[in-house]
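Okay, structure first, notes after.
Only a single protein chain was left out; the remaining protein chains are all shown in position.
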Amino acid sequence: MSEAVALTTKKDWTSDQEVRWCPGCGDYGILTAVQMLMPELGVAAENVVFVSGIGCSSRFPYYMNTYGIHSIHGRAPAVATGIAVARPDLDVWVITGDGDGLSIGGNHLIHALRRNVNLTILMFNNQIYGLTKGQYSPTSELGKVTKSTPFGSIDHPFNPLSVALGAEASFVARTHDLDRKHMTEVFRAAHAHRGAAFVEILQNCNVFNDGAFEDITGREKRSEMIIDLHHGEPIRFGADRQRGVVMGSDGQLRLVEVADVGEDALLVHDAQREDPSLAFALARLSSDVHSPTPMGVFRSVERADYGAGVSAQLLQASERKGPGDLAELLRSNGTWQVA
Amino acid sequence: MSEAVALTTKKDWTSDQEVRWCPGCGDYGILTAVQMLMPELGVAAENVVFVSGIGCSSRFPYYMNTYGIHSIHGRAPAVATGIAVARPDLDVWVITGDGDGLSIGGNHLIHALRRNVNLTILMFNNQIYGLTKGQYSPTSELGKVTKSTPFGSIDHPFNPLSVALGAEASFVARTHDLDRKHMTEVFRAAHAHRGAAFVEILQNCNVFNDGAFEDITGREKRSEMIIDLHHGEPIRFGADRQRGVVMGSDGQLRLVEVADVGEDALLVHDAQREDPSLAFALARLSSDVHSPTPMGVFRSVERADYGAGVSAQLLQASERKGPGDLAELLRSNGTWQVA
Amino acid sequence: MTDIEVRPQPEHLRDLVIRFAGDSGDGMQLTGDRFTSASALFGNDLSTFPEFPAEIRAPAGTLAGVSSFQVRISDHEISTPGDSPTVLVAMNPAALKADLRYLVAGGIVIVNTDSFDERNLAKAGYAANPLTDDSLERYRVVEVPMTALTMTAVRPLGVKARDAERSKNFFALGLISWCYSRPIEATYEWIDVKFAKNDMVRAANKAAFTAGFNFGETTELFDHPYQVDPARLPAGEYTNITGNTALAWGLVAAGQCARLPVFLGSYPITPASDILHELSKHKNFGIRTFQAEDEIAAIGSALGAAFSGHLGVTTTSGPGVALKGETISLAVSLELPLLIVDIQRGGPSTGLPTKTEAADLLMALYGRHGEAPLPVVAAYSPPHCFAAAIEAARIALKYRTPVILLSDGYLANGAHPWKLPDVADLPDISVPFATELNHERPDGEMEYWPYLRDPDTLARPWAIPGTPLLMHRVGGIEKEDGSGNISYTAENHEKMVHLRADKIAGIAKDIPLAEVVGDADAELLVLGWGSTWGAIKSAVAEVRATGKKVAWVHIVHLNPFPSNLGELLSMYPKIIVPEMNLGQLCKVVRSEFLVPAKAITKVQGMPFTSAELRTAIEKELS
Partner (left out) sequence: MTDIEVRPQPEHLRDLVIRFAGDSGDGMQLTGDRFTSASALFGNDLSTFPEFPAEIRAPAGTLAGVSSFQVRISDHEISTPGDSPTVLVAMNPAALKADLRYLVAGGIVIVNTDSFDERNLAKAGYAANPLTDDSLERYRVVEVPMTALTMTAVRPLGVKARDAERSKNFFALGLISWCYSRPIEATYEWIDVKFAKNDMVRAANKAAFTAGFNFGETTELFDHPYQVDPARLPAGEYTNITGNTALAWGLVAAGQCARLPVFLGSYPITPASDILHELSKHKNFGIRTFQAEDEIAAIGSALGAAFSGHLGVTTTSGPGVALKGETISLAVSLELPLLIVDIQRGGPSTGLPTKTEAADLLMALYGRHGEAPLPVVAAYSPPHCFAAAIEAARIALKYRTPVILLSDGYLANGAHPWKLPDVADLPDISVPFATELNHERPDGEMEYWPYLRDPDTLARPWAIPGTPLLMHRVGGIEKEDGSGNISYTAENHEKMVHLRADKIAGIAKDIPLAEVVGDADAELLVLGWGSTWGAIKSAVAEVRATGKKVAWVHIVHLNPFPSNLGELLSMYPKIIVPEMNLGQLCKVVRSEFLVPAKAITKVQGMPFTSAELRTAIEKELS
């Protein structure tokens, strides 16, 4: 497609709708990152569809000058599946939140991932229900005090990446709203992936859950707290890349000082491995957002894309039987003549 | 409770309802295993509730002489959560199928697991929709030809254990309908676990998916094809326990000949490890049911049980504020007198 | 088979109702189907009524396990499978016990005596053997040791005992084929095709069939066979079709007539699953079938496909429609074409999954939050499911609205001959996609307004992804009339609520007027909808045959109603509405037209018999 597409700028991808997020909301940064990335992707705006559910994050499609559906709570992956299966020629994005995508919409999400529907799924994880004014979400930490948990939440949270990996996702990544460059790289890779690409974006809700990710995303904290994953490279991090990750023969990942174990002992990241176990282990490396946390592309493996598969079966059928003939179909169970 | 409970036999746990599964269905064996286990569990029948959704497997509660609800398709975990949270004193079991539990009911299942609701969940996985006469299910293999996939399924299947582990399950196990002894051990362990215990049971549907698991569960095949997991023991299998599992420094599990690597190199199974990554890797060891497949308890870790947590908050509240006083509550926003 | 020629002359019957009854494992559905096809090809008019348990295979020999297939064949036009069979084929005691009650007094019972042993009698709940006590004296009992005879015929082929026994339904079919002079060649051919893959089974079934046929002839079973001549149906080419097949083909046709690819998002559920099965076979028509994870995803995907320019369809039964309510409400708000097919079954809740009912009408009309009106269309016979599907699609596409199409378990599984339409005569229901900017801004710039309506139909334009310049966003929040931008203003909301209502109400202009069948000047009007059509048709005919006057209106469009319905209803002092529910359409017409309509209800998981309706009508007339 790309060559056919005229050069565009951020402006071309920006709709005329006024953006209605709270001042300071992390969503703005994500919107900008996407609007600035689109011109580089070589797709025509008329071939792009953004589908969302309900939530602050789900207002996103209104702000993109593309086709879009602001559907209902939790159902975006289902609606998007219909679009991607009906029209494999389209570039379909799903915008969802931690409540929209993991609470009410959890089932649609994991099925879209397992089927590997060709969707670029961005989950804005702010660990809270924003639009409904601050109840805890499936990613809120234990003990969280919110409007619906005045004595603290006792719900063990989901790790979105574990859920996705447990659900056969072929592409899984994580980024955060404060680093546009990182977001852009991750989004580009997700978009390039054929099939379902799941991206968790740590997003700050400055009104109902301000600073949730500060411990790892804060400018001064990042170098020590963010473990940036690169396929084929030993996993190292820290201001001087002095720390690393190793796998023990007991099947447990551990953080180490590179000096102690030597570069060669470090685990080499393999995002393309068929078996999702390594990606899963990396996703569990930090059980919260207060210790060193891997970011980037955890998993990216090739697998037949669902919509293409459906189309292929149609093609085969027509090739085998020829295009459908209605008159013939009506006679297919045997007929008789009445004179 | 146990000492209070009178001794019972299988008969006491068998309801007067006639069993309506197809002759030869794997469900019979599972029912027998459960009915024979109950007397050993030291619970009184009146404190036990079986909850199911819809499906052949979901007819199960009718056959148990306990309290029971045959609810609606996919919703058993939600209904059971209400029971277990309202009445932590009860012993609540969930019976579901691969369609009931992983297709329409997937979301309720993963949320019950993450919350660690005190439920013993038995999923009858026959890789087919039985009750609706044979459509493919979320666990059906690629290419499966069924009533709804005359040209073969193109849906990449779920691995039920991966889904459960990705959803924070604290207890995850697998067994099969042909080995009552193994089922009994696994069910006993699942029941003993406080919190959500998820058990996948490979079950043969001899009418619509006969022999789906034969390659691993067939009497003569088991020794070479079933890897029986035991906490704290090196993972070995084979007629002469000649094969084993090792973890490479690249984070990949491999099957090996024990002779080649030596006993000490073998991976020691640790079901009690906080990090679910090892259990996950073991769950991915076989990507189908035609190669050596681990069975038994993959994961069993202690974590606060949800219903108990809810009750604890109620208790704390009463202790802090004293029992609720309605008259006081009505005045809590300030009042004024009109003479 | 030359010996067939010399057989005694058959006695002619005008009409025959046979009920095949046996254990779920006995293959009665197959037997009934074959008998039906043979009769269809022979040219009889016919109507079938299969009944089977909710369990896949309830315990063998029990009442719960009985599976029956009732078929009526005749030499004249008929519209029901017959109130009560004249012949009952009972393969085991449970079948006899369960179905004898339906048999006409003096009817023929053909039993497989081999199955009447202690165990089976006990399982069926018989204290004594009904064949030996006098409990069957009111009937003509024909005892045939079918199992033994089948064995003798089949074992020589080297078939194992257990398998040989399995062929006994073909023995029964052969026997009945002789009794009622059915052509047999077609059945031999069918067996060849059906069991092509398994020589042994094929041979066994053929042998059993032949043995049954010859047994009828050689023994003194009846002194002569019977014969039902072909019916004088309107000239044309016919096929025998069930409602679900007709509906599936109607959807295929709708796609062709609209020149759109069809997208079916569905989740299996009895009795709707067969539509998914049928459509999934026809991928060469460009039909995409998607088995979703649940009903909500099914309709969600169909809605997404509709947005993308496909004919979006979702098929289900009552419980599924209940789940789809929120998404249907979204579809009403998005104003996109969408078909929701509800094959009704017994409720509430799981209810009676394999039995019929028509109690989802009010849910179809009102089962959504907010003011969310949509058209409702109901099929009235198995063949009509074809036309109903095309009509529902026509309305959905032309008015950009979700449409609910109602059928039920009785139509779904029942079969009836269908005079094939000429494909060339099918309506063109295609609609144009929007391709141009349609609104001029104050600054003279052109832009696209997704909610700028056609003044005539009030339908909004349908611009699909891939169309340059028409990029736009739609959503469930209230939209500004015209621009479609989010709007929370009071006036706009009221306007949009009325526009959506007026759009649906306006469809009345675009559907056929209701027509009175029978005596326009009668005192009593029978108002019907859906599958009661067959029973009402014959009941009305029977009553009128006695010289009494009665009028009948059967409506296909339940929202909006035909524009002349109110006027028609007001012409009759008495109105009765037979429904397989507690009076749902009756409620609506009473409210709409303030007429004293009276509901005639039956909620038994079974269709009305014409006798029941005849009685109801006569009661009103006297």
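First chain written, first letter: the chains are A, B and C, and each begins at residue 1.
Note that contacts are C-beta pairs under 8 Å (C-beta built on N, C-alpha and C of every residue); 3 or more make two chains touch, one makes a residue touch a chain.
Keep in mind that what you see is a predicted model, and the values were worked out from it rather than measured.
I'm checking contacts with the chain that's been left out. Which of C:Glu77, C:Asp229, C:Glu447 or C:Glu478 qualifies?
Residue touching the absent chain, from the options given: C:Glu478.
May I ask which residue of B:Ile83, B:Leu102, B:Leu229 or B:Ala271 touches the chain that does not appear here?
In the full complex, the listed residue that touches the missing chain is B:Ile83.
Out of C:Gly347, C:Gly534 or C:Pro578, point to the residue that touches the absent chain in the complete complex.
C:Gly347
Just checking the interface: what residues of subunit C touch the absent partner chain?
Those residues of subunit C that touch the unshown chain are 53-54, 64, 317-319, 321-323, 325-326, 329-330, 332-334, 344, 346-355, 357, 359-360, 362-363, 365-372, 475-478, 488, 490-491, 493-494, 497-498, 500-501, 581-582, 587-588, 590-591, 594, 596, 602-606.
Suppose we count only contacts with the excluded chain; which residues of subunit B make the list?
Contact residues on subunit B toward the absent chain are 15, 17, 44-51, 54, 61-62, 64-72, 75, 77-87, 89-90, 107-108, 111, 310, 313-314, 316-318, 320-324, 326-327, 329-331, 333-339.
If you put the missing chain back, which residues of subunit A would it touch?
Residues in contact with the chain left out: 18-23, 54, 56, 59, 70, 72-74, 103-104, 106, 129-133, 135-136, 138, 147-151, 155, 207.
Definition applied: only the chains that are shown with their structure count from here on.
What are the two chains with the most C-beta pairs touching?
Summing C-beta contacts for every pairing gives the maximum at A-C.
If you average the Cα atoms of subunit A and of subunit B to get two centres, how far apart are those centres in Å?
Centre-to-centre distance between subunit A and subunit B: 29 Å.
Which residues does subunit C have that touch at least 2 chains other than itself?
Answer for subunit C, listing residues that touch two or more other chains: 283, 293-294.
Quick check: what residues of subunit B touch more than one other chain, meaning two or more?
Correct list: 103-104, 106, 138, 151, 155.
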